[in-house]
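Note that one protein chain of the assembly has been removed; the remaining protein chains are unaltered in position.
Up next, chain A:
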Amino acid sequence: MRRPLAVERLGQVNLFAQSLDAELNLQQDVFGARVLRRWGDGPAGSRHALVLIHRTGVETFAPTTPGGAVALRSDGNGPGWESLQWQVSSLGDAVTALREHGVRVGEDAAGRAFVRPQDMHGLAIGLTDRRAESHDRDLVDRKPTFRSDEHALGLVGGATVKVVAAQPEKAAADLAALVGREAYAVERRHLNMAGHGVRFDDHAVEYVGSATGSRADLAGGHLVERGERIFCLTFTVRDLLAARTFLVGRDVRFQQFGRHSLLLAPVDAGGARIEITDTD
């Protein structure tokens, strides 16, 4: 019997941006992000910041050297959401589980394992059994701060990573089998999307595709232009109208789809699309 991959929690969602400062400004000013850690990586030619947006970790990679590893990867894939990192209790067990499910897995010199997006229907996954330093979210007695938990956007719950896939239902079924959880299906008519996903304790992964097979709508266009890849990170808010008013006050551009969905323009979101919704 195949063992499931036991995901302990979402470590962070990784984002490639052209400018770390611009991205951090957006994350802090609009989303009330708390910076947990900033550092540079000379060999990779990059600067990094790990922030907490409400309860979701986001790591931003920004190139500092044109020929550096991060710059080359960013040039190849374009800016935007790159991957997610799961924390597991045992990396060895995780690698074994992935291989038992027929998922190719790589390991780097730093002791991290990764799954390429082409092996997981567009979802690139990093795995680690180490916790990032300075994660004060791990402190049992940490008190919520205004900037994170009572921010004017009214963020609630965990984020959903939405991935455009050619076969969303099969992708979700494969992921559900891998992690030993139930898959769900949802119709998102306002975005003309069909979604199939898996809920974890602190986040969800949802594969989406055009509900009508269009190649020109949001999901279809993304599939044509960028292939199977993370489409957006979705945050839930308590009151969408209040969130909308807040965004207008901050001169943040958004597109509204139906009654429940705001998409922040990629240019304002550092090339990484962010959805704000008041419904899951």
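Operating definition for what follows: contacts are C-beta pairs under 8 Å (C-beta built on N, C-alpha and C of every residue); 3 or more make two chains touch, one makes a residue touch a chain; residues count from 1.
Note that contacts and distances are computed from a predicted model.
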Open item on the list: Not counting the visible chains, the remaining one has a UniProt entry; which protein name from "Sarcosine oxidase subunit gamma", "Amidohydrolase", "NADH-quinone oxidoreductase subunit H" or "ABC transporter permease" does it give?
Closed with: "Amidohydrolase"
- [ ] Based on the whole complex, identify which of A:Ala166, A:Ala185, A:Val224 or A:Val248 touches the chain you can't see.
- [x] A:Val248
Open item on the list: So one chain is hidden, and I want to know which residue out of A:Ala211, A:Leu233 or A:Ile276 touches that hidden chain in the complete assembly.
Closed with: A:Ala211
- [ ] For the chain that's not shown, point to the residue among A:Asn192, A:Thr236 or A:Thr277 touching it.
- [x] A:Asn192
Task: For chain A, the residues touching the chain missing from this view - done: 189-192, 211-212, 214, 216-217, 241, 244-245, 248, 251, 253-259, 265
